[in-house]
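My questions all concern the structure below.
Every protein chain but one is kept in place in this view of the complex.
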Amino acid sequence: MSNLKITNLTKRFSEVLAVDNLNLEVADGEFVTLLGPSGCGKTTILRTIAGFCNPDRGEIFFGDKIMNNIPPNKRNTAMCFQSYALFPHMSVWDNISFGLKMQKISRQGQKKKISQVMEMLGLEGLEKRKPGQLSGGQQQRVALARAIVTEPKILLFDEPLSNLDAKLRVQVRIEIRDMQKRLGITTIYVTHDQDEALAISDRIVVMERGHIEQLGDPYNIYRNPETSFVAGFIGLANIYEGTVVARDGSRYTVEAPFGKVVIVSDGRKIPEASKTVKFVWRPEDMKIYIQGAPNRVKGKILQAVFMGNITDIFIDVQGNKMRAQIDESRKLIAGDVIEFSIPEDAFSILRG
Amino acid sequence: MALTDSTAETSLYLIQARKKRNFYLLLMIFFMIVLILWVGIPILMAVMWSLVDPKNPWSYPNLFPPSFSLAQWKYVFDYTNIGRALRNSYSIAPLAVLLSFVLSLPTSYVLGRKKIPGKKFFMLVVLLPIIMPGMVVALFLSRVFTAFGLSQTFFGLVLAHTLMSMPYMIRVMTTSFQAIPQDVIDAAENLGANTFVKIRDIFLPMIRPGLLAGMIFAFTVSIEEFNLTFIIGTPTFETIPTILFSFMGYNFIRTNASVVALLMMTPNIIMLFIVERFLKSDYLAASLGKM
Partner (left out) sequence: MKEKKISPIDLLMLFPGVGFILLFIGSSIFLTLVQSFGLFSITGKSVFTLENWKAILQARESMDSLFFSLKMGLLSSVGTVVVAFPIALFFRKGGTGKGILGSIIKMPLFIPALVAAFLILNLISYSGLVNTVLMRLNLINEPLRMLNDKFGWGVVFIQIWKNLPFVLLIVMAALASIRDDTIDAAKNLGAGYWSILFRIFVPLAMPGILVSMILMFIKAFGDFPIVSVAGPIYPASMAARMHIMATIYQEWDQAAVLGVIIIVTAFIVIWAYSRFAELAKGEV
């Protein structure tokens, strides 16, 4: 149990800058998720923390102890590998017990812990099998079990649930979160699944090409994205550019291609008049217009997809496309003209 | 009406399918017979020749020997050096395999797991004993051996056989080392394994199949090594190949040669069937498939 600090971390693989001057501090017992497109350096960061990969520059601290020169087997981290990395010549049981053996835990103690973890992950009965005789999802759960059974100082998960079915994935992620909270293990988690990231994390790190785009709790990341990359990467987004034409305290009016909108600032730096700004709002923020509602937009439905609880609509507002998701019970069809309003506080101003 | 039509069509289709299947079956059987004859007949002939009764020689136009006897086997063991040759062959081979393993292990580890400059060059160098024509090496190495007093010695022969078996050993073990994903090693280290544990619990068990395959190839190479043994060992040390060669010279004694040939290949064939499963993964192909 320890807080983790990464300073100025840089790692280059010949052509590729895998991690670019990255700084990150993770509190004791915190659960932080790395989220970002494929190849943005997530695995490289985990490998550096675990000590498999020497950074070109930068330090790794556990607590106030610098770890750069500590070999991986002395770091007391446990990593769940993207590729599982199971020992193919060992049974499931031997795979899971490997770390406990290294910690010189008694046979009795091993047995208790392993049975517990195997039950938690639904692996009972597979003890004697070799990894080659397991399904992809079972292998992944063995990899997970092998990592968490050691109860390390820092847990590193590299897409640990990617190969499980939707139901199992939700179930296991709840188990992971419970256990992590119970034991208070500092955890870095990598996933491609946004719902998972939002549901499980204390904080989320959104990355692109080796650097951090935005760091924040799930609510902030989703509600107040700072860049169009973050806005577009997590959830759906309508992104537009406009000129500030009037200002009144924290409310200001922006002239956008589809008309004027009034935006209430969320407390961050307010743009000056006659500046160009980029702003975003979520499709589910668009409401069917009722008398007196702000930011009225009128458009023609290009496409409406009924999805059960919501209807996903693409509309054309004076040649500008936008997307809305509404829980309208009425059946909507392409060609209908429809009026929306957007709440003034639904907008976020973007940095770039 | 439509119903009968379609039934007729279906049955036509079925007949065609059956014809096709029968054709494939015939082709398969033909192929199998050819393959079995290809390997079987030569061996069968050797067996028959080794059992010819000296009092009742086998000659044209008999397809089979007129009578069988074990006289040839007795003769070979009584009047030739075959016993000693067998002893030599089967004591040199294990020693050569062992020595070659000991020498190859660190080299294969570095070639398989480390990023080093000139790896391609080293991989080619270790192939030299098989790509250098044997007789050239034998003749001129014999001068080196003579200079060091290794010629006509048992130890010299072990060294020579080690040399010839090392390409297989190194290549196959290098491939096995390479085949271990780095993640697996990392995982062990991550869970607290030190170097010793890594070697004992991860590396050795994971390269074991390759190691066995390498040892088998090395063993067969040693058993059949001719050139170096012929130049460096004879006449002091005869092994089975050199003794067979002497039987096959211009005064060709076929019956004796048959016995020696069978003696020479039977252990190898038995070994083949025992180790078949290690050959399945085609270590040879993986390790020699590129230069």
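Labels A and B are assigned to the chains in the order they are written; within every chain, residues are numbered from 1.
Assume a residue touches a chain if its C-beta (ideal position, glycine included) is under 8 Å from a C-beta of that chain, and two chains touch if they have at least 3 such contacts.
Only a predicted model underlies this, so the values are computations on that prediction, with no experimental measurement involved.
In the intact complex, which of the presented chains make contact with the chain not displayed?
B
Per the definition of touch given earlier, which of B:157, B:170, B:185 or B:211 contacts the omitted chain?
In the full complex, the listed residue that touches the missing chain is B:170.
Kindly state which of the options B:51, B:85 or B:223 is in contact with the chain not pictured.
Looking across B:51, B:85 or B:223, the contact with the absent chain belongs to B:223.
In terms of residues, what is the contact footprint of the unshown chain on subunit B?
So the residues of subunit B touching the unseen chain are 28, 31-32, 35-36, 38-43, 45-46, 49, 59-63, 102-104, 106-111, 114-118, 122, 125-126, 128-137, 139-141, 143-144, 159, 162-163, 166-167, 170, 220, 223-224, 226-227, 230, 240-241, 244-245, 248-249, 254, 257-258, 261, 264-265, 268-269, 271-273, 276, 279, 282, 284-286, 288-291.
Here is the rule we use: only the chains that are shown with their structure count from here on.
Would you kindly tell me how far, in whole Å, the mean C-alpha position of subunit B lies from that of subunit A?
Computed value for the inter-centroid distance: 55 Å.
Show which residues of subunit B lie in contact with subunit A when the two form their complex.
Against subunit A, the touching part of subunit B is residues 181-184, 186-194, 197, 201-202, 205-206, 208.
Name, in rising order, each residue of subunit A that touches subunit B in their complex.
Going through subunit A, the ones touching subunit B are 47, 50-52, 71-79, 81, 83-90, 98-99, 102-103, 146, 150.
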